[in-house]
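Every protein chain but one is kept in place in this view of the complex.
Letters A, B and C mark the chains in the order given here, with residues in each chain numbered from 1 onward.
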Amino acid sequence: MSNISGLKEECGVFGIYDLDNNQSVGRTIYYGLSALQHRGQEACGIAVSDTYGPKGNIEYHKGLGLVNEVFSKETLEKLDGNIGVGHVRYSTSGGGGIENTQPIVLKYVKGTLAFVHNGNLVNANRLRNQLEWGGAIFHSDVDSEVFAYHIARERLHTDCIEEAVKNASKDVKGAYALVVMSPRKLIGVRDPYGLKPLCLGKRDNAYILASESCAINAVGGEVIRDIEPGEMVTITPEGIFSDMSLATTKKARCVFEYIYFARADSKIDNVSVYDARISAGKALARSYPVEADLVVGVPESGIIAAKGYAEESGIPFGLAFYKNSYIGRTFIKPDQSEREIGVKMKLSVLESAVKGKRIVMVDDSIVRGTTSANIIKMLKAAGAVEVHVRISSPPFLHPCYFGTDVPSNEQLIAHKHTPEEICKIIGADSLGYLKIEDLSQMANGLEVCHACFTGDYPMDITGEINSSEEK
Amino acid sequence: MSNISGLKEECGVFGIYDLDNNQSVGRTIYYGLSALQHRGQEACGIAVSDTYGPKGNIEYHKGLGLVNEVFSKETLEKLDGNIGVGHVRYSTSGGGGIENTQPIVLKYVKGTLAFVHNGNLVNANRLRNQLEWGGAIFHSDVDSEVFAYHIARERLHTDCIEEAVKNASKDVKGAYALVVMSPRKLIGVRDPYGLKPLCLGKRDNAYILASESCAINAVGGEVIRDIEPGEMVTITPEGIFSDMSLATTKKARCVFEYIYFARADSKIDNVSVYDARISAGKALARSYPVEADLVVGVPESGIIAAKGYAEESGIPFGLAFYKNSYIGRTFIKPDQSEREIGVKMKLSVLESAVKGKRIVMVDDSIVRGTTSANIIKMLKAAGAVEVHVRISSPPFLHPCYFGTDVPSNEQLIAHKHTPEEICKIIGADSLGYLKIEDLSQMANGLEVCHACFTGDYPMDITGEINSSEEK
Amino acid sequence: MSNISGLKEECGVFGIYDLDNNQSVGRTIYYGLSALQHRGQEACGIAVSDTYGPKGNIEYHKGLGLVNEVFSKETLEKLDGNIGVGHVRYSTSGGGGIENTQPIVLKYVKGTLAFVHNGNLVNANRLRNQLEWGGAIFHSDVDSEVFAYHIARERLHTDCIEEAVKNASKDVKGAYALVVMSPRKLIGVRDPYGLKPLCLGKRDNAYILASESCAINAVGGEVIRDIEPGEMVTITPEGIFSDMSLATTKKARCVFEYIYFARADSKIDNVSVYDARISAGKALARSYPVEADLVVGVPESGIIAAKGYAEESGIPFGLAFYKNSYIGRTFIKPDQSEREIGVKMKLSVLESAVKGKRIVMVDDSIVRGTTSANIIKMLKAAGAVEVHVRISSPPFLHPCYFGTDVPSNEQLIAHKHTPEEICKIIGADSLGYLKIEDLSQMANGLEVCHACFTGDYPMDITGEINSSEEK
Partner (left out) sequence: MSNISGLKEECGVFGIYDLDNNQSVGRTIYYGLSALQHRGQEACGIAVSDTYGPKGNIEYHKGLGLVNEVFSKETLEKLDGNIGVGHVRYSTSGGGGIENTQPIVLKYVKGTLAFVHNGNLVNANRLRNQLEWGGAIFHSDVDSEVFAYHIARERLHTDCIEEAVKNASKDVKGAYALVVMSPRKLIGVRDPYGLKPLCLGKRDNAYILASESCAINAVGGEVIRDIEPGEMVTITPEGIFSDMSLATTKKARCVFEYIYFARADSKIDNVSVYDARISAGKALARSYPVEADLVVGVPESGIIAAKGYAEESGIPFGLAFYKNSYIGRTFIKPDQSEREIGVKMKLSVLESAVKGKRIVMVDDSIVRGTTSANIIKMLKAAGAVEVHVRISSPPFLHPCYFGTDVPSNEQLIAHKHTPEEICKIIGADSLGYLKIEDLSQMANGLEVCHACFTGDYPMDITGEINSSEEK
């Protein structure tokens, strides 16, 4: 049930520490991960421990598939404990093996730790090499294992786990939101630029860390606040401690969280994702006005931006598509000879809604252009007389090294064609991309990362680029 | 991924006869059933045959679960043939065994037949009894087996399968849309009142019968027309033959197909489901106007009626909810102690969209009232200042004997309370149900069945009522 | 874990009626079927009912695989009741679908019945045709469904189920041991010739019917006696009733039960299978004496006959093979390029036991000859100086129509070659088959069927032969 347009999603993390001697966090993590499922459908896992039990005993279960496929009542019941972490994973097809799933659970001289990570390290190869020369031995190729290992290594030289997490984080370059469970503490860290989101919540006597606020709400908790870029929080029975020593002045939140990744009911850095998309739609309406009868969005993330366009332009907002939500991971895709079935299985046009109308169609991005072309063809076949395409992000022109799985340049239509050419290729009557200067306003004035549009990376990545394995 | 409000869905049928010696109908049925998945998620099955091969050889595969769970590439490859039928099944929990899945495949003196059925027979018990006294022996409790058996029995006394289907249909009372595959013919029948939908399409040299037009479109075909109430069509290499001898003057199409069951991109009896929902929304706006800031629908089927209400009232149409589409069949439901997680896992409110606003919330029905109450509570918690509820159907007051799984009277809130009381119970600021006189207009003037609202059943059901097993 | 030599096994039936209101027969049937697993490894099933509960309510579960693969604790717990039947099935590869598994559960005007069958009907096609002309409709191709259906049909014209079973049995020609469960009775029948075995046992207040006595012993019961050829026993709370009206004077017990099918710890018609094999071995020693150092058997069924040969000849009895019992149903067979791995995976030679020795090797049969040739080659490679083969059955020359899955004539080595030729082909130093005149003595003087050796069938089969589907 990935996005229609082809941009891939990333990962989600969840952690909870119930200060009461309450054995139910396994189920709460299950529900929390279900609310984060849009961030990763390839694999998932949960690790729990009991801070009132024998120190360092961790139960965990991981597997390939959706949360409701990987966990049964039976496996969930075994996850007894009052502290735990969970992960949903998106991965490129090659790296989807069971050995790459998270949480990563490690056993070392100072005990055990479980680790979940959303993001991508740009210096993972260099770090891995350093650690290997120091004797590190790995079980997988993912950079998350490098990070987890580095933390455990640092722990040998310090008195407490939070010191180790902080020291390891200082050596790491890239995007990360992570949650680390030690036998008695739950630690959340967000990279200095805030590329990946992480927020803090509370339910009764339990503290929660989650990639998005929607997961805290879903389990019946209340959001306290976002973790700041560069902040480390340590949750203990004695209280919650904040450490800002990783923070820098520059921030660079991934703007794609607002455009596409995050759930519309989440707030990231206190900015509503819904509001951000409305704002993008309004900006598009101001930049590219057009006479039309109906504004529609391509499900899912284009819909709210379409509502924004409609509000600003005064053109009625409506629906044009039925999305088949039963097309799951194991769906047998139509082959070459059935090509015309392709997009139609996932998305069909509501002919009565569009017939005879001039349509403004808002989508979040154009990747290869083929899906957009198909959708426009379907709209016209259903009787739409004009289709004006508005994209709620600028054109992709540069690779992302921080975890967004953008196809390579050769596949990116914007890399090879001007917007005018793209408009023709996809068969639209007009085409407008969100302007780069509107990005910051979209995030309510927050500093965002726009490197994939501008090539202006928030950190120096020269000589660091590795194979960009996803987590 | 059932509806939020609690009304259950029914079954879907699909049949195809490729007059070319083309071995691919197994995959086409797979895609057709995927497009009909909203009509039944409990079980599914496909049976195919080769009209160019040995007579009466049928390959079939059935199982519990979604189409993409039951069929693998391997099982699909075995379904070689140029003629076939498929079924998606919804069932009450008690009757969900593998022995009740369809297609029903029978072997008898005249060869083989495969049978798929959407609907409910009101005289199944009486018929079953008659057949049993004549020596019939059954493998299941479902009325579909009674119907299939009766056809096979009739075939003994006639020269051709269509005669047998017609004769059996004459003895049957109730709702049915069925497709029967014999070694060389594909037959579709729709009950005299047209309670259940069935339509005819074409792709190249293949003819298709399907519960809804969306399935014909999804596989790349074109809709030719709806099968008429009381019509039997027989597809053969010599042509398509129509027989209207079951037809009566009275028609009674299930109005719930338009309100809720069918996909919005389908047309039923040439009436667009999208248009019908827009029309219901407009009628609600005329009957129950209110001053408000935003009109929203409860996903999925309330959304289009909300758009209609918005169009008629001039109040802006918008979105208020995020629906989690990853909550599948195997999702472990929150238990009593986690009650507040309940509805939130499936549906959450877009706070930014509703805060400070007076909301008109359109839904397709109120069954028990608890879900509506929860949603209204969530909206108000998110800052909605008023919530005016509009329901795009009249109140349920009578049982349906034709296949709609309405809860028993004790559970139906409308059975025990007036709309005014219901409004208070669910915490709404006002409540309006679609008026019965607006039902026919919704279906563009077609005669519809409104028995569940009025008790005025299209046929005499005295003394016939059986246990109402679903198909 | 089939026999090394290639002859296939058949089916096993089990029934139990606990007159106490005891809910545990599901588990007992599970253990009983486990003890009969050697009779069929393709599929199995259990059906139970509660004679103290609502009349005719049957719970059942069937599946493909071994008893311990098909049943989990969970499925077994659902099989609550004090009466039940079970089946293990062997089938040819083509007919191995789930629709052909047993018990067959039928619902008809007189209630329900569950049916399990071991055997093969020679007039199934004719009967099926007759029943079909009378309106019968089938779900499968197996002759067991014809038999079950015929019983249900007969039940319409009689007052009680045992009358119906008896009447149906009169019309049936062939081999059968069957157990029928009606809502309040458990009925066992054995065909007039006694081709298939069936015996009666008791444990506390429960009566048991089983294909072999080993199953009664395994569940902690005591064997009462064998059901007689042509006998029908009806177990009711009022007592056990015997009806001999199907009996004829001629008997024809399948001699292969003694040679190969049955477990060595079973008694069939009060003749110990162990003793029968010892007797065959002794007869071979008398007919084909040879000077040798060691007598060994090919696992499993050749081993006991080897012991008999040793006893009679005075040559020491010993072991020559290790059999790998972990090679299960899902084992990936070596392909052409790995041919030398073939037999070795299942059977290897104990070099130290055979080196430098003259060996008498006893096996139960030679089917195609290739396996025998391989084993002899392996023995000689291990240093055996002579290998004298003795076969504890006469050569197969005629097809079996009663349920033994002998390959077609073209594949049978004895059909194309004399024993002398076979001896050369397989590389033996001498070869002796059991003489036909020794068969009866093997079964302690009982009348046996030896049609597969002599072509002298116990009943007239002219014009009756059907496709010989196995049960």
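In this section, a residue touches a chain if its C-beta (ideal position, glycine included) is under 8 Å from a C-beta of that chain, and two chains touch if they have at least 3 such contacts.
Please read all numbers here as calculations on a predicted model, not as lab measurements.
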Neighbours of the unshown chain, displayed set only, are A, C
Among the options C:His150, C:Lys166 or C:Arg263, the absent chain makes contact with C:Arg263
Contact with the hidden chain, among C:Gly134, C:Pro237 or C:Pro316, goes to C:Pro316
Among listed residues A:Pro54, A:Gly134 or A:Gly463, the absent chain is touched only by A:Gly134
Out of C:Ile304, C:Met361 or C:Ile422, the sole contact with the unshown chain comes from C:Ile304
Interface residues of chain C toward the undisplayed chain are 1, 24, 27, 30-31, 34-35, 37-38, 41, 66-69, 71-73, 76, 214, 217-220, 263-265, 272, 274-275, 278, 303-304, 307, 311, 316-319, 322, 324-332, 334, 337-338, 340-341, 344-345, 348-353
Note that chain A touches the absent chain at residues 99, 105-109, 129, 132-141, 149, 152-153, 156
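Heads up, the rule we're going with is that only the chains that are shown with their structure count from here on.
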Distance between the CA centroids of chain A and chain B (whole Å) is 36
Per the C-alpha centroid definition, the whole-Å distance linking chain B and chain C comes out as 49
Chain centres from averaged Cα atoms put chain A and chain C apart, in whole Å, by 61
